[in-house]
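Complex shown without one protein chain; remaining protein chains in place.
The letters A, B and C name the chains in turn, as written, and every chain counts its residues from 1.
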Amino acid sequence: MSTYQMTAGHGGSPIQLLSPDGVRHPHERYDRFLADVDGNVEGVDRAALLVSIYEDMVVARRVDAEGTALQRQGQLGLWPPFVGQEAAQIGSAHAIGADDFIFPSYREIGVAYARGAELPDLVRQWRGNAHSGWDPFVMNMAPSQVVIGAQTLHAVGYAMGVLFDGAETAVVTYFGDGATSQGDVNESMVFAASFQAPVVFFCQNNQWAISEPVGIQAHVPIARRAPGFGISSVRIDGNDVLACLAATREALERARSGNGPSFIEAVTYRMGPHTTADDPTRYRDANELEDWKEKDPIARFEAYLASIGVVDDAVRARAAEKADAVAAALREATIHMPDPEPESLFEHVYAGPQPVLERQRDHFARYRHGIEGGLGAGAETTAEGGR
Amino acid sequence: MSTYQMTAGHGGSPIQLLSPDGVRHPHERYDRFLADVDGNVEGVDRAALLVSIYEDMVVARRVDAEGTALQRQGQLGLWPPFVGQEAAQIGSAHAIGADDFIFPSYREIGVAYARGAELPDLVRQWRGNAHSGWDPFVMNMAPSQVVIGAQTLHAVGYAMGVLFDGAETAVVTYFGDGATSQGDVNESMVFAASFQAPVVFFCQNNQWAISEPVGIQAHVPIARRAPGFGISSVRIDGNDVLACLAATREALERARSGNGPSFIEAVTYRMGPHTTADDPTRYRDANELEDWKEKDPIARFEAYLASIGVVDDAVRARAAEKADAVAAALREATIHMPDPEPESLFEHVYAGPQPVLERQRDHFARYRHGIEGGLGAGAETTAEGGR
Amino acid sequence: MSEMTFAKALNAGLRKSMERDSKVVLMGEDIGKLGGVFRITDGLQKDFGAHRVIDTPLAESGIMGTAIGMAYRGYRPVIEIQFDGFVYPAFDQIVSQVAKLHFRSLGRIKVPLTIRIPFGGGIGSPEHHSESPEAYFVHTAGLRVVAVSNPQDAYSMIQQAIACDDPVVFFEPKRRYHDKGEVDETAGLEGPGGLDLGAARVLTEGTDVTLVGYGPLAKTCADAATAASDEGISVEAIDLRSLSPIDYATLEASVRKTGRLVIAHEASQTAGLGAEIAASITERCFYFLEHAPVRVTGFDVPYPHSKLEFFHLPDLDRILDGVDRAMGRPNSLSGTEEGE
Partner (left out) sequence: MSEMTFAKALNAGLRKSMERDSKVVLMGEDIGKLGGVFRITDGLQKDFGAHRVIDTPLAESGIMGTAIGMAYRGYRPVIEIQFDGFVYPAFDQIVSQVAKLHFRSLGRIKVPLTIRIPFGGGIGSPEHHSESPEAYFVHTAGLRVVAVSNPQDAYSMIQQAIACDDPVVFFEPKRRYHDKGEVDETAGLEGPGGLDLGAARVLTEGTDVTLVGYGPLAKTCADAATAASDEGISVEAIDLRSLSPIDYATLEASVRKTGRLVIAHEASQTAGLGAEIAASITERCFYFLEHAPVRVTGFDVPYPHSKLEFFHLPDLDRILDGVDRAMGRPNSLSGTEEGE
């Protein structure tokens, strides 16, 4: 029997501006996108800017941990941790303008936080209170997407609309390494290239799609995919927040200046389980996690900021305090979130009237009324399923 | 309003071994795959080999013209001409071994002819007598596929099976330039690369997908797509039968030797309409066709063969005679093809028994019996739809 | 009023919608210069430009998904699926995205897509060109589904569908594209006769049996009513028009009067639309029914090759046979279902 191997998806050297020990390396192509954080723009408070990124990373990690804790305590049904991906999420989020529109997957909770989502909106869907959280048109960010890759087409369509409007908005879509195998993601690159849509494909290659290593999805580094569609592409260290910021800014500039789509592969690592329902010990080596801890995105950035005197113990303490406060507020909001009304089941299915559904709603209301009134045979028995 | 353009999908210089004037140019990479047709293999009757390719091209074109004529005369419901694509189809078909398996689209009638399909099997589906023609396991060739791109996944799955069997068979799948936009085709490349499946993707870029020029599908030459998946790829002159033969042989060798999938973009031209139902004057310039006539695949090959003394008037006449005979036989077979039995509607839906369907079949039989017996109200009236 | 073909009426309705609202854009394969394989969009790209009539790459999921994104951006995309059999690659985007987005966003995101699908058989096409996939969409909560049957409805309903804030799957009976009919082009969004998108239409009034069809078979049902009346059977033929939601008020009123129901469609019988109508009408009118509802449909087979398609498709004879069965007439060709 012949054998086959699936090993690749690695290789190549991702662009790195901050090495894991926190040293900032100059970069010909990207430095121009970091003038403000490098202190080369007059009137910009460099330290404040850097600290805002740092704080967002610290708070995001805390929010993530709180999500996991709330799930463990039964307050949430599920939670998809993004611990380890803070540089990719916060770095890119800080590049995106308020007018730009984001189409995320389910894991971009850090992006949503950095973009200013209300705290309850971060957990609403994981608690089962609704299928989505924030108002997409207030946040300029679509609801999170569970169907792998589907959102990338929405992003390209939105970007086509921007193009037809003659606007300067750009669009960013997030997805994972596993998503690159889906037809939709590839079709989205076809459309983006053909229409030269102002869209940025931001792929967080966190090495895993649940239990499948990236080598099952891609035989060569993922960043090589996009040029075959005519899309410029870059492979960056996704645990380097400055590389993430710079690459996203470059891609957004390309989009806004009419130069079409871009693809960013941010090489990072999912330090936690796929979701709180997952048990990664069944499929991955503990050593792998240890190796990646060496490349921790927050530790790295913190070391850099300490080396340039922007972070000291006071800053650290303030960030930790803020993180605690946000986590506490998130917990409060979660625990006290009111359950949705049963009759809301029938709301928003259609924008207009729908008589068949209305009949079902009325039937349901009568039935509920009957149950509550204790009438009928059924009311004597106990409903299964624990409502 | 900003504007967008879709122009690319061209560019690059396809590999050419025979220039349009019929001159054979040596080629470092490919000559080794043409030793037999170049007369460098002892015991091989070079002239016979070349003439067999030439004859297949001539007869295929004649079969194609006959198909169009039969459709015009109402003997076929539809016909998808492949005139102009004879080099791509016959060249590749001559490379494929009898044990290899082919997954074609609907347009590979030339391939099927060269592979030895019975003549009635070439038209059966276009006449509406069945949904397919040849026996796939006699021909080692799947039924033609109408759903754009779907067959490429079947090819990869078959190739995975070959791999798991430890066999040396290879698989070839044909599809068009338009098909490269479909999710399925891209997913098939993902699977092929991940499993290193012994499959050859043979894309006939005939410049058009019905009325859409290739620039709507691809912003850069199609051959660039595959390397992004980790698949070796080549762009060849699809009107050069020797380039098609050599590139296919190379790819098949790669497949059989365990070196995985290959992609071939054969740059050619659909000289006819998309199908007999199409009117290309609505969307394309007559000059374009004239330009491509200069690159005619048969004229080119014939000029080459004449230049080396393999084709003369006698050979030409024999080929023409064979073409006429095949066309006449095809016509006979078509015209006298018996209609399928009405009750066969219910056959082969399932391999095993299915009582609900059997009840419908019995009901239908009773109804037909009633109609024929002239019973009932319905029988007095005329069925619409002209049966 | 002017006489025009079904195809031309659709074209005129699309044009009117595009003039009315600059956010209406058409998307699909070959809809630009070619005007679509059925020429429904003929001339529209020339007049409205390539940004309003968009030839897309050959990828139905891509078309649907990008149309959703354009809806986020405030557009009203009208998608042409080239043939019924090619809607399936877009099924995921339709079922999991288009149908659910309004609900899952708590009403914040409107998805006013119109998904045009030429459907049904009878034109001698090869495989995958004659499907009747409507039941899949009718079973999908969040979608509206309509089927048009004549030039006037084609003209009015395409405008209504485009103006509707919900996604509408819009079925066009391709074998009727060349039928001609009178069209009142001054009719606005409400349409002549004041029928909204959700209303069925009584084609012929009758008292013995209610006969429901839609799309390509609406005409056949009307013809069947005429043929039956020659034999003294009074058929109330109804064109369903809206397949989701179904206008049960109209159907109920008719069946309460006739006591008998025949439903005709080209799609396979099992779990088809006929089942839904039969079940709902039985629920709503049980004590009025004098016979079980009768379904006259395509068989439970893949759509056959064209030499057999007219055996598969319900035609006038088969529908009349269904009427006979519903009437319990002994000359029914196929016998009654019951007790077999």
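General observations
The rule we apply is simple: a residue touches a chain if its C-beta (ideal position, glycine included) is under 8 Å from a C-beta of that chain, and two chains touch if they have at least 3 such contacts.
For clarity, every value in this text was computed on a predicted model and none was experimentally measured.
Shown chains touched by the hidden chain across the complete assembly: A, B, C. Only one residue in the set B:48, B:317 or B:356 touches the chain that does not appear here, and it is B:356. When you scan C:33, C:108 or C:284 for touch with the missing chain, the hit is C:284. Contact with the chain that does not appear here is found for just one residue of B:82, B:101 or B:292, B:101. Summary of contacts with the chain left out: across A:75, A:89, A:181 or A:239, the touching residue is A:181. Subunit B residues in contact with the hidden partner, per the touch definition given at the top, are 101, 103, 130-132, 135-137, 142-143, 147, 150, 152-162, 164-165, 183-184, 187-188, 190-191, 194, 347-352, 354-357. Residues of subunit C that touch the chain left out of the display are 61, 85, 88-89, 91-92, 95-96, 99-100, 103-104, 127-128, 135-136, 138-142, 244, 246, 267-268, 270-276, 278-280, 282-287, 289, 291-295, 299-302, 337-338, 340.
Listed here are the subunit A residues that touch the chain not shown: 1, 77-78, 106, 125-131, 146-148, 178-179, 181-184, 209-212, 216-217, 277-278, 282-283, 339-340, 342, 344-346, 349, 354, 356-357, 359-361, 363-364, 366-367, 370-371, 375-379, 381-387.
Everything below uses one rule, namely that only the chains that are shown with their structure count from here on.
When C-beta pairs in contact are tallied for every pair of chains, the largest tally goes to B-C.
Separation between the centroids of subunit A and subunit C, computed from CA atoms only, is 41 Å. Our note on geometry: subunit A versus subunit B, Cα centroid distance of 44 Å, whole angstroms. Contact of a single residue of subunit A with at least two other chains is seen at positions 164-165, 183-184, 187, 190, 194.
Counting partners per residue, subunit C has 51, 56-57, 59, 61-62, 89 as the residues that reach two or more other chains.
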